[in-house]
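Here the complex is missing one protein chain, while the rest keep their positions.
Let's turn to subunit A:
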Amino acid sequence: MKPTDIAAPDYFHKVVDCQWACPAHTPVPEYIRLIAQGRYSDAYMINWKSNVFPGILGRTCDRPCEPACRRGRVEENPVAICRLKRVAADFKDDIRQRLPKPGPKNGKRVALVGGGPASLTVARDLAPLGYHCTVFDADPEAGGMMRTQIPKFRLPNSVIDEETGYILNLGVEFKGGHRIDSMKALLAEKYDAIFVGSGAPRGRELELPGRKEAAANIHIGIEWLANVSFGHVDKIGKRVIVLGGGNTAMDCCRTARRLGGEKVTVVVRSGFDEMKASPWEKEDAIHEDIPILNYMVPVAFKHVAGKLIGVTFQHVKAEYDAKGRRNLVPSGDPDQTIPCDDVLVAVGQENAFPWIEQDCGIEFDKWHMPKVDPKTFASTNPKVFFGGDAAFGPKNIIWAVAHGHDAALSIHKMLSGEAVDERPLPEVQISSQKMGIHEWSYDNDISPDKRYKVPHRDKVVALKDIRAEVELGYDVKLALGEAHRCLNCDVQTVFSTSLCIECDACADICPMDCITFTANGEESDLRQRLKAPSAHPDQDLYVSSDLKTGRVMVKDEDVCLHCGLCAERCPTGAWDMQKYFIEMTHAGSTCPTKSRSAA
């Protein structure tokens, strides 16, 4: 193999698995260290810069970082990254002085359709640069799906108000209760750029026999959740069936439990393990006495004289064809009818752009989705950009934020007369953490603790009040324990070939057997000759150039604890622990400048 080019920004970025997996590339280990130091405001600001909604995401994020977390490959559970983010939000001081100020107006106007996370991120990035941002939303308050679809017992209004407020206070104009019905009309208002962040607002229908007749008691999940959120709906029947296996279904069933649903059942077509809902959301639902029945396909709504009395299901089983594709085929068991008073349909969401006229210069593909550049988020109309669920269909908040940053950068470049498709490199800093012979400026003593559970409100109390937040968040002590579980993957092991005397000290001390000195070879061959088996080929090998004896140093990044023992036991300083800080380039920092980061 060729010697690893550690100067390429992606190499060390990939080692920080959580940050690499995060769509917004939040510097996770950096803010976890700040939490451990009690510097909650600093931790919050790092998050705020990167993911805009730390308090909201700390409660609701889909956390792609956690399955990626290296700790999950070392022991059973990853670090509770998401809930530590909430800790930063919960315990911070008043940070308003640290937020950017509205910049002097540059005379350019940007319209943002939809007041959800994508649009608000664009506004956050552009307003301080002097753009006049106008956010339109059909709802009276900002937040979009974060406010309408996520139940208050998971995300209180106060958190949404606070974090959307930080953005609106940057001089962003918010036009609530103002639905945009025509793109053409909007274009006619001569905005310099338009960003569409209108989400995936339509809940998918389930056209089955009885749907029309029993319509009074069959509700579309996201619409019903929005009605609950605005107080238009405050009760439901005692027996409720929720159809669907995603996070919306989990929110529906748990909300139903709080509005009078005594016997709430979730029914999914596929297997329990293949459900789209996050594992922790399934756990929370089960904890609230909601059974989840699987491999049952709804075939009809049963009704008597227009009154829903139940849903009939066919039992199925999974069969795999020669290509490994799964098919659900009838299992042969007789159909089953589950009696109920109400049904909540949460079988998916769809995009809908009836308000975009065909002659706006915005092309759509055969799935009726706008043609959007995945890098620049530009549509075929150079003035119109898309982001969030509106761009590529339903995802989640953190993706919407990432889209928003990229779209804001595109808009800024376009309106500054720069090429939109030339994307600036991220800003990277790397610095040694060595303080003394065996002293590092980070805590390298690996905590053996298991993942700490987040305290929950007592179930009886929680089920009585739909606005009582179920998760109470870590207290300071629990947060400290959990923060210590972080392996500091951003403190990189950096190897200098010229200093190595091949004494084997690093290979001997490494608790994870990551380091091997051996003859060079092709990657597949080298992976066979490592001290410990290489279980994850997607994890890189760090290969040195030729050493004095003709061998090379090979380090499997896979399960490195970043404990720094290789560097402590190295007599010549050939190994060093260097903190690698990478920040994505947002609008306004197109030319990376040196800025100090917290230690």
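One rule holds for everything that comes next: a residue touches a chain if its C-beta (ideal position, glycine included) is under 8 Å from a C-beta of that chain, and two chains touch if they have at least 3 such contacts; residues count from 1.
By our rule, contacts and distances are computed from a predicted model.
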Which of "HEAT repeat-containing PBS lyase", "(2Fe-2S)-binding protein", "Sugar ABC transporter permease" or "2-oxoglutarate ferredoxin oxidoreductase subunit beta" matches, in UniProt, the chain that is not displayed: "2-oxoglutarate ferredoxin oxidoreductase subunit beta"
Contacting the left-out chain in the complete assembly, out of A:209, A:511 or A:537: A:511
Listed residues A:329, A:461 or A:501, member touching the removed chain: A:501
Selected from A:446, A:470 or A:526 as touching the chain missing from the view: A:446
Interface with the undisplayed chain - residues on subunit A: 73-75, 438, 444-446, 448, 501-505, 507-509, 511-514, 532-533, 535, 548-549, 559, 561, 563, 565, 568-572
